[in-house]
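Complex shown without one protein chain; remaining protein chains in place.
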Amino acid sequence: MSEYIIKNGHVFDPVQGIKGDKKDIAIKDGKIVDKVGSGAKVIDASGKTVMAGAVEIHAHIAGPKVNLGRIYRPEDKLFSCTPTKGMERMGGGASIPTTFKTGYEYAKMGYTTAMEAAMPPMFSRHVHEEIRDTPIIDEGAFPVFGNNWFVLEYLKNHEIENTAAYIAWMLRVTKGYAVKVVNPGGTEAWAWGLNCLSVNDPVPYFDITPAEIVKGLIEANEYLGLPHSMHIHPNNLGNPGCYQTTLDTLALAKGMKANNKFGRETVMHLTHSQFHSYKGTNWGDFESGAKEITDYVNQNKNITIDTGNVTLDETTTMTADGPFEHHLTGLNNLKWANCDVELETAAGVVPYIYSPNISVCAIQWAIGMEIPLMMKDPMRCYITTDHPNAGPFTRYPRVIKWLMSKKARDTQINAFKHKDKVLSQTSIGSIDKELSLYELAQMTRAGPARTLGLANMCGGLKPGMDADVAVYNFNPDKPVANPDDIETAFSRCAYTFKSGVEVVRNGEIVNNGHKRTLWVNVKVNDNPQVMRDINEKFIKYYSMTQNNYEALGHHFVPNPYALEVDATHV
Amino acid sequence: MTKTVTDVICPFCGTLCDDLEVVVSDDGKQLLEVYNACVIGTEKFLHSQAKDRVTRPRLRQADGTWKEISYDEAADYTAQMLAKAKKPLMYGWSSTNCEAQSVGNEIAEISRACCDNTAAVCHGTTLIAVQDIGLPTCTLGEVKNRADRVIFWGCNPAHAHPRHMSRYSIFPRGFFTGKGQMSRKLIVIDPRVTDTAKMADVHLQIEQGKDYELLNALRVALKGEWLPDVVAGIPKEKIREAADMMKSGRFGIIFFGMGVTQSIGKNHNIDEAIAVTKDLNEYTKFSIMPMRGHYNVTGSGEVFAWQFGFPYSVDLTRGFARYNPGDTSSIDLLNRGEVDAMFTIGSDPGAHFPISAVKHIANVPSVCIDPHLTPTSGVSKLHVPVAFNGVETGGNCYRMDNVPIDCRKVVEPPAGMLTDEQFLVMVRDRLKKLKGAA
Amino acid sequence: MAKEITVNLISGRTIQQGVAIEGGKEKPLYRTACGIIEMDNEDLKKLGAWKSTNVRVTSDHGSVIVKAIEATQGPHPGVAFIPMGPWANSVVDPNTYSTGMPTFKGTPVKIEVAINEPILLGIELVQKQCGVKVG
Partner (left out) sequence: METVTITMKNPPALYLEADNVSPDAFAGKTEAQIAELSVHEGNTTTTLGKYFEVSGNAGATAADTKIIVKGDVKKVKYLGFKMSAGELVIEGSTDLYVGAWMTGGKLLAKGNVEGFAATAMKGGELIIEGNAGNYLGAAYRGDWRGMSGGKILVKGNAGSDVGMYMTGGEMVINGNVDVHLMTHAEGGKTIVKGNASSKVGGQMVDGTIYIFGSIDTMMPGFKPKGEVELEVDGVKATFAHYIGDMGERHKKRKGAIVYANLYKKI
């Protein structure tokens, strides 16, 4: 494999505490190294910004609901499809890009690792087929557990060991990465057209509450010592007043401690926090709860969050929160897709237009800005758009522009039709903070990598780590003349390296890389009861056989990378 | 000695049963018995053993006779045909696996072809309707475990999806449906007294071609509004009765088939049926599901969608993907004389397209990849027989509810025969050379 | 007794059609399964045809010889059924209304008795209509 030396760039690496110093980054055999030989290819990064490859902690980029979005939104691709070009296959899609386009767009923006945030276990084989066809970036997928019948039945009796054994089995057969929870209990209730809007609403038939599910899954997660913490989309998403449900959910982590060998210090990841930080009682008095949420997270160090920034685009919402999507289609009357998955979960899809002329959308935008700017520890708050829910991931450069420039934010605020309402219902107008490049590297690299349990592998530029490197045409020594220059710089990398391979040069794909599927292989003690339960459920209630359930073999996971966890000692 | 392969997937219809048991000879070369399959599935497995099978490619000669050629020659011919054509149509894909579909898409991309699957003549109009209004649906296990209202609209599973009723929809005892058939009310809407209709609690013998009106009347009845006395041949009292029966369930499902997708109204029939489903979710829980025909037509749509963005009728001729049934759909392309080469795989347009479209296939350079002799192979210039997917080779497929299931290979193909995927790889590699692609 | 009657033709699957397509479309069994028209008893009487009589089915879009049999899933007076396949597709309405989907169900057809005309095998029927030279 080639050797490279990236010379004279301004390096931002929170892992090593490097804050823009001019430093050379050496690459050999796919890793960052101290030194390379004189034959190494020299990349001139003078006047440029150098960071580790960015890490996406939460996006919907592969699998059945994503593809349902593609299938049912031809208009999302109208006049936007792109031709075959050099290494690149054809692409298309604004809010739900094709798999090829997804891989290219991430790489071009300097992202090298991404997590598919909600994998319905029964559809894991589909998720993996799409991951396989998403070039360059390493990907993992989070199976959903929060409405799974096994979990509901075990946790009703607080059977942590059985829950853990079941999780281990599920991660293995689905080649999954982490424990994802979406609207705990509420999605099972949705199978009867109902919902759980608070952490104490009982789940129909199963006689358990969301609170019990969440606590039990954190315990099981730490019992196993998984790389990532339990990753949650709480109950009551998107409703005025939902911040209280969010605080109730966060409180469930109280006193819980991380237990793992991956350097992760937290036990709960609250995703797309913007959607969970709403005060008010209706859409008329709707206001920001960002302060309440960030105050709590700032004080409680065992929690991490991501933002879920609204980008003010026409996009497509999709979530395993089935009842929410049904609620949403009632609000905007746009086409509604839903799929309930036996014994496991559900999903819904609805197009949505975040119009700058609608006050609610503008306030949502402002809350998404407030959260990262109010968080005191950038290592515990990560930038996402909950792609494609709050906007497509391809808008990250614009979100970065807004976060790095008050001027850019003010320009946007002034462009809102209901500017006064935005200023009265949020505190965005009084926030002067501008994100530094170092904080950006924390929020998009080192932070998410640590929370995912990948701190030794990616998110930094320390020798020994994977050589995932992004070089941006952005000179931190020069004042920013126009905030749009920030957006331009972060849209297309001068260079992206993935595992030591130069994949992007001058914003163009030059190599399709060696994409890996990340999954977590947990060894647990034999648990005959759980195995018997699984067997019985397949015979009686699943519509397919157990022997056909596993995602197995080269077709689904051609290049696996397993993080090994040994939980047999407990 | 024999051995039994379990958990075998049936490569016939969209029900994609995965509980078959197949007995094969010890050397894995002969398939002896098939258990658990329906009569059609059994025939599919057994027919692979036919002694008179064509096992080598054949090229039609000027005098109308076939000449046997090698797979290499067949791949050369196919690649050259695709390279020369200005607007080739690559049609079928529904009776092969996702691996082959994926290679096929690369070929289509390099040759800048139109590509389409059998949804074109099956549930294509369903896809248009889903694009217009969405689709509240579920997996088949949800139906088994929860459904107490089951509606079959313009479909006849007793004939087209023989095990559907016993595995998922009418008879099974699920988690919340412990009494099986007794737990469910069955409504059938069909202009004929089909064998499915004979089992129904309520059969609405609709006037053919009036599905859109009857579905509209159901929506009106759900809202309790004024109705004409008779709609689509059904008195309004019966319509209100059916609407009340649907509303009063705890979990309902509408299955629909070609009775609505192919009758006048087409996509709008489904659009309105989905609207009925959506409306019912104001009162209870309801889902709707197309009864997909070919065992992997759904998979073809999935692969097209994640690679090109559209589920069928994709036009790549301009170098990027476009989609608009009516313009880019196979029947229209053929009837309008828009294409100058025809590539068929995993389907039989010769038997299942209107004859006017088939005549155009016969008039242009054509290749048919199919294990069987078919009307399509009968009008094509080149016939390439291949191994039976799901019998002689495995590969991923998608059930009618989009659940992916990896098919199993149970027996060896006749010596020297290639699979779809193997042959397509040969074509792709040749085409890349011809087109100088990367 | 009418020399010909007009009915509304629909096509669709039958289990016999399913078995036959997997058994081989070159075989006579395919013709037995699909080279038929299922008619309501009333319509057979109107036409003056016995069960199992060969008839000519003609629409604006083509013409085909099939065997008239009594409806297996009737009664459905005024509606006739040919299982999906080349026989049905010789006469169905190819109009897609720009949806891509032909009108496989709901083609008005004329039926006449044609006792002495042969019913072609599936592949043969298509080849003949397409003018394919067969060696």
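When the chains are written out, they are named A, B and C in that same order, and each has its own residue count from 1.
Assume a residue touches a chain if its C-beta (ideal position, glycine included) is under 8 Å from a C-beta of that chain, and two chains touch if they have at least 3 such contacts.
Just so we're clear, the structure is a prediction, and the values are computed from it rather than from any experiment.
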| item | value |
| --- | --- |
| Among the chains presented, those that the missing one touches | A, B, C |
| Absent-chain contact - pick from A:333, A:414 or A:430 | A:333 |
| Among B:12, B:304, B:323 or B:423, the residue in touch with the chain that has been omitted | B:323 |
| Contact with the hidden chain (one of A:10, A:28 or A:73) | A:73 |
| Selected from B:119, B:135 or B:227 as touching the chain missing from the view | B:227 |
| Absent-chain contact - pick from B:18, B:99, B:142 or B:272 | B:272 |
| Hidden partner chain, residues of chain C it touches | 97-98 |
| Touch residues of chain A, complete complex, unshown partner | 72-76, 78, 333-335 |
| Hidden partner chain, residues of chain B it touches | 85-87, 111-113, 128, 131-132, 210, 212-213, 216-220, 222-223, 225-228, 231, 264-265, 268, 271-272, 275, 279, 316-319, 323-327, 336-340 |
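The rule is short, and it goes like this: only the chains that are shown with their structure count from here on.
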| item | value |
| --- | --- |
| Chain contact graph, described as a line, ring, star, complete graph or other shape | line |
| Longest centre-to-centre distance from chain B, chain (CA-based) | A |
| Euclidean distance of C-alpha centroids - chain B vs chain C, Å | 22 |
| Chain A-chain B separation of Cα centroids, rounded to whole Å | 35 |
| Residues of chain C touching chain B in the complex | 8, 10, 12-15, 17-19, 21-26, 61-62, 71, 73-76, 79, 81, 84-86, 89-90, 92-94, 96-106, 122-127, 129-135 |
| For the chain B and chain C complex, residues of the former touching the latter | 12-13, 38-40, 43-44, 47, 50, 61, 63-66, 120-121, 124-125, 128, 156, 158-160, 162, 191-195, 197, 205, 208-209, 258-259, 261-264, 266-267, 293, 313, 325-327, 329-332, 335, 348, 350-359, 361-363, 372-375, 377-379 |
| List of chain B residues in touch with chain A within their complex | 6-7, 9, 18-19, 98-99, 102, 109-110, 127, 130-142, 144-146, 167-168, 174-176, 250-251, 278, 281, 284-285, 287, 301-303, 305-311, 316, 318-324, 395-396, 398, 401-406, 437-438 |
